[in-house]
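A single protein chain has been omitted from the complex, and every remaining protein chain is retained in its original position.
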Amino acid sequence: MSPFIYVRDLGKRFGALTVLDGVSLEVRAGEALALLGANGAGKTTVLRVVATLLRPSRGRATVAGLDCVKEAEQVRRLVAYVGHGSHLYEDLTARENLKFWMTLADAPVADDAIQGALAAVDLDRAEGERVRRFSAGMKRRLSLARLLLVRPRGLLLDEPFASLDQAAKKWLAEHLLAFKAAGGAIVMSTHSFGRELDVADRVAILAEGRVVLDTARAGLAADELQRLYALHAEAEA
Amino acid sequence: MVRILGWLTLLALGAGLVMAFGVAPREVTQGNVQRIMYLHVPSAIIGEYLAFGILLLASIGYLATRSEAVDRVAHASAEVGVLFLAITIVSGSIWGKPTWGTWWTWDARLTTVTILFVIGLGYLLLRGMIEDAERAARYAAVVGIVAALNVPLVHFSVYWWRTLHQPPSLLKPGPASVSLSLLVALLINIAAFAILYAYFVAKRVNLLRREAETLA
Partner (left out) sequence: MSFARRALIVFWKDALVERRTKEALNALVFFSLVLLFVFQFALGPDRERLVALLPGLLWLGFVLSGMLALGRSFLIERENDCWEALLLAPGDKSAIYAGKLAGNLALMFTVEALLLVLFTVFFNLDLTGVLPALLVVVVLGTVGLATLGTLFAAMTADLRARELLFPVLLLPLEVPVLLGTVKATEAVLSGEGLAAASHWLALLSAADAVFVVVGFLTFEFVIEG
């Protein structure tokens, strides 16, 4: 079965700075790949190229066989990207945010569907409150509520567990596992080696714009992984 | 190819100079200073119409093809256009001082050229301020299209503004009667400046391409 997300020999330059220098990855439906790497290794850049936010300098990225550059509009309907920004209007309520984004995405939803999505992420009691008053965890859950309504086939997450408390982390991990079980593909970047890595089926380490290690997660203990990381990632520095 | 253009330019400019100083008649009231018209008018026409025209085509072309080469042509055309417009302004000013007694006047052509000059500078400023080359090319293409389509609007509005209370029946006020040799000299110089424009643009495009290659 061909991979859902396919990245081949991806290169990206910003002026004189080379951030990606030949990255190749594959992620199948129902699979989650964790991208590890130091700051500046290129994790965010890879995600943004697949999300159609950046054009690569060379190489290609496809989602479900669709080219991320030439068929960007169609790719955007298939994958959802959650980056560092919250993509939420602070002065609108949770409900209004969802209504806006869904209508703009050409998928207007009925009020009870919005209610249902908010309930699924445990925000139904806060639905009339302005997002400005939300905690980081609540904002992350609201972003996820939006994703649930959009029903993408792939998720591209840039450090999704950052600045979440333990309860929120547990909750997010559960939802990602459910997403995977339903056939979705996930690529997520992360800094840490905690429990969030349990979501991943495979791990890839990025250093100096290249993939230095791409292996199955199963059977790899956390400290073993940390050792490998130190070996490959920091060795390149 | 560029070298041939270079020689052609030299030839054409030479012919133009000969026409301007040797063959064309000496103007009765203004004297020899009027000959600056053979510099002023051609650079205005090339700067206003040819440069912006190529800018329009190249800008649309870039958005359609995303070809960096096409973008370089747009960039170079804007630069050379701004240069020619500057020459127009300065030569107009030099012409104006002995003729009208003032360095500056809000006459229709000078005003139009100055506005287009500032528009061109804005275009170049925008390009200079965006670091990402692809984004700069894209934004510049949009501004280039707006700027080029604005040329006729600026042209008409300024001429109507200067001719006060009569809605105009002609496109542009020109000299009431022209002698043939004056016209021929003018046309030869316009052609010469067109070739000069092409030469400058070609050189600039080469330079821009080499810059891009060294960064790669």
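When the chains are written out, they are named A and B in that same order, and each has its own residue count from 1.
Rule of thumb we're sticking to: contacts are C-beta pairs under 8 Å (C-beta built on N, C-alpha and C of every residue); 3 or more make two chains touch, one makes a residue touch a chain.
This is a predicted model, so every value here is computed, not measured.
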Exercise for the section: Name every displayed chain that the left-out chain is in contact with. Expected result: A, B
Exercise for the section: For the chain that's not shown, point to the residue among A:2, A:103 or A:163 touching it. Expected result: A:103
Completion exercise
Of B:119, B:182 or B:198, the residue that touches the missing chain is B:119
Fill in the blank from the handout: Answer key for A:13, A:28, A:77 or A:217 versus the chain not shown reads A:77
Exercise for the section: Tell me where the left-out chain touches subunit A, residue by residue. Expected result: 48, 51-55, 72-73, 76-77, 80-81, 83-92, 96, 99-101, 103-106, 108, 130
Completion exercise
Residue list for subunit B contacting the dropped chain reads 63, 115, 118-119, 122, 125-126, 129-130, 138-139, 141-143, 145-147, 149-150, 153-154, 156-158, 160-161, 167
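In the analysis below, only the chains that are shown with their structure count from here on.
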Handout entry: Inter-centroid spacing, subunit B versus subunit A (mean Cα positions, whole Å)
Key = 51
Fill in the blank from the handout: In the complex, subunit B touches subunit A at residues 131-134, 215-216
Exercise for the section: Please give the residue numbers of subunit A that touch subunit B in the complex, ascending. Expected result: 13-16, 55
